[in-house]
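Every protein chain except one is present and positioned as in the full complex.
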């Protein structure tokens, strides 16, 4: 496997950004209690529209008027699991893309079981997690430390190959896009593998950067063509957006001698301000060549 | 109908601000999961005190020690609906003003039914929503896009008359203050119609600006005289506060070349810093003259 910087991919993610801003997709989120506000603000910042709803009596209707559905298991509760399954099945019936974020998979039996159930019964179009959660889904013995990626799962450009093989196999096995966050992000639809080298470690020092990324992935998927390839490019676009926003936020934080409080504000600013030209110039997307 | 800028109204909203800061009303909110933090911070910023509670075993007690009750259906859940009805009825028994925010009314049957039930059984003193939600309550076929106002419902000074008639009729029909947010806000108690021309479009690009406005309306109503007229002036005051805060926040964001992250911070700053003199000088309140 050889990795090559892809200018073509930069053009595609620039289009994904533009599509999202032009179509303003409505994104239905059933998500955790910690980062629900940030998910809504992230979706608005990138040009889409959020709606959060999980009452069993309305989830199907909400999904029906939405362009994407995001399921996040960060703070599970009994009725919420039912709502996810109900909305997820409706979405698949209607061709609404489903993003699944298996927060904390590998940490408890419940999260593993619910993840399995969502994958089996809903068949999400995109699974977005950190490397440790993705490994847990794959059946590897991951080490989940809270909901942040375990250090032992750190993936860099130098050792990305093993992880890339896993992600690609898993995408094939689950017949969906798998998108894993790390020092280097790895995304695949089972055919193509993309690596995204944008981002900053401070993203792990605010809560919700992973959840927001899943929400952004929903927004971009909602504006994308309805094919596995379309969803893969949408996910790569959302990863670039979040990664560049992290870089931009950190640059301002460093200059000001500030901390994670300012980082959070500037991250939202950047999600709002980054444009197609920034994507063209600053995205660092590698594509696998056999 | 002729609209006229009212200096007298500016004086009244300045008083509403002062009353709120002096009496520090405790505001009981049963509200959605997305914007609950912003509602609490908004209430604190304007000089009041928030308390969020929805366990059926304590809502009546909490309402009893509060000066206002705010019901927001943005993320409905079965027990929460019961809590709203229970707290709402208690509030009415005790003369505690009730603000109802029908988030997403028109989007699902559940939201319509719950809205109807709250209006019928609780009889809120103030209904605060965007034009699309208010139209849904009125029985018009609104177009709800997520929880933001549908573009087709945009109201400006030039075409405010039709909407003003609806709001006034509805206030009469429901025997309460109806307060609708738009490019121009329209508020009526069934007799008088006020229009508020303060605000900025970026308020729609952060989540919670509508919910916060309902919470602020609760704070101001909690400090107001207990009459329909008092509640109307309180609502106009809260709308001016939020509108001016949006204007002030955007001025800083524009100067800094920033985005919605900074806007959120500066909006909270302004809710906290605006004073009676700002209201006197900068409020743009029109009053209907027959």
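By letter and in written order, the chains are A and B; residue numbering begins at 1 in each of them.
One rule holds in what follows: contacts are C-beta pairs under 8 Å (C-beta built on N, C-alpha and C of every residue); 3 or more make two chains touch, one makes a residue touch a chain.
Given the structure is predicted, the values throughout are model-derived calculations rather than measurements.
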Option touching the unshown chain, where B:9, B:268 or B:285 are the choices: B:268
Contact with the hidden chain (one of B:40, B:91, B:216 or B:285): B:40
Contact partner of the left-out chain, one of A:77, A:94, A:157 or A:251: A:77
Touching residues (missing chain, whole complex) on subunit B: 26, 33, 36-37, 40-41, 44-45, 49-55, 57-58, 61-62, 65, 79, 264-273
Absent chain, residues of subunit A that touch it: 32-35, 37-38, 74-78, 104, 107-111, 145-148, 205-208, 257-262, 264-265
